[in-house]
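Note that one protein chain is taken out, while the other chains of the complex remain in position.
The first chain written gets the first letter, and so on, giving A, B and C; residue counts start at 1 in each chain.
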């Protein structure tokens, strides 16, 4: 059912998105049916004052995570583009690794819509929640 | 942990929101820790052309459902006001009863944030998903 | 540049959306290049407790207004479907007529994205602001 496993997704990222892949900022933990998990490996450059993971970092984690969940379903046949992302910041996470638990809510021929909860990698309450919409290239989903 | 059960929530609605309660449009199915379920009893006036539940009806179901989930936690001590609602429409539901499965993501002293998935009452895939923010009256949450 | 004027939009609504058109709830004030204005004629059934226009009513005003702005550009060639709507409630409007001032931010072949500010018809500060995305039927925009 899933067209790309973790190794295939990581190889795709390394080839097509070296800027993301080579930083070591993110680790793909899991791809599954209509789902994926992505880890942020927290470093100094992800923090804002108060020593807490910044908003743009959590945005990137959510956006890349849901996008990879879509990619894992449709395969590397073309590029889905983010058209909308809505994020609620729930609590300051502090300076810790985070995991985005991503689910696809709809995988259509033209649009994919997904959500993710972001929580500390060690567990605990959600620190952010996002939903996002992606435009699917023609022909990528039958 | 929950301050209002289904009967208490319905009594509160009947007293404070007779416009909503007396229509019979909505039935409170469940209140729980950080959660609630609300049913739409689908009638002609909820439909738009194509014989499918309208957007404003699903908006109302999501908004009232998450708001009741908040109310069930904090009790009838004051009115939480919706400040933001983001809704993704996933599939046309057709002319069926719907259930909003609502979860509170954060219950703070000033803000509550929640999400809900809306699906046919008989089961099946989500037809809509929403997140919403409510402003909590001072003193309502300690 | 605009394919449908106010009379044409109203005739289309009366034919295709009699549920909306026949209520007299809404009046199309204006269609223009990438824009439209829609008025809510406030009645008892639009109010929630506190005698203020309800959230679902403002949702409907925003959704229909931006949708009509799209329709006025592409003509009555097919149905655009709302896929996402995000609304911020800024102030309680009270029991007054409202106007949604709608602008299209992008009119693509697959998606249209627009925004609107909602203010009292008599003027004054915004009471709500919304953005929305519509899926455009294939072939409707060249």
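Rule of thumb we're sticking to: a residue touches a chain if its C-beta (ideal position, glycine included) is under 8 Å from a C-beta of that chain, and two chains touch if they have at least 3 such contacts.
Bear in mind the structure is a predicted one, so any value in this text is a computation, not a measurement.
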Subject >> Touching residue (missing chain; options C:4, C:28, C:42 or C:113) >> reply: C:113
Subject >> Touch with the omitted chain, as defined above, among A:29, A:47, A:96 or A:121 >> reply: A:47
Subject >> Contacts of subunit A with the absent chain, listed as residue ranges >> reply: 16-17, 19-20, 47-49, 55-57, 59-60, 63, 81-89, 92
**OP:** Quickly run down the residues of subunit B that touch the omitted chain.
**Re:** 83-84, 86, 110-111, 113, 133, 135
Original post:
Given the full complex, what residues of subunit C touch the hidden partner chain?
Top reply: 86, 88, 90-91, 105-106, 113, 115, 117, 126, 129, 131, 133
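Criterion: only the chains that are shown with their structure count from here on.
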Subject >> Most central chain, Cα average position >> reply: B
**OP:** Specify the chain pair with the maximum number of C-beta contact pairs.
**Re:** B-C
**OP:** Could you find the chain whose CA centre sits the greatest distance from that of subunit C?
**Re:** A
Original post:
How many Å are there between the centre of subunit A and the centre of subunit C, using C-alpha atoms for each centre?
Top reply: 33
Subject >> Length of the line joining the C-alpha centres of subunit A and subunit B, rounded to whole Å >> reply: 28
**OP:** Give me the residues of subunit C that touch two or more other chains.
**Re:** 83-84, 86
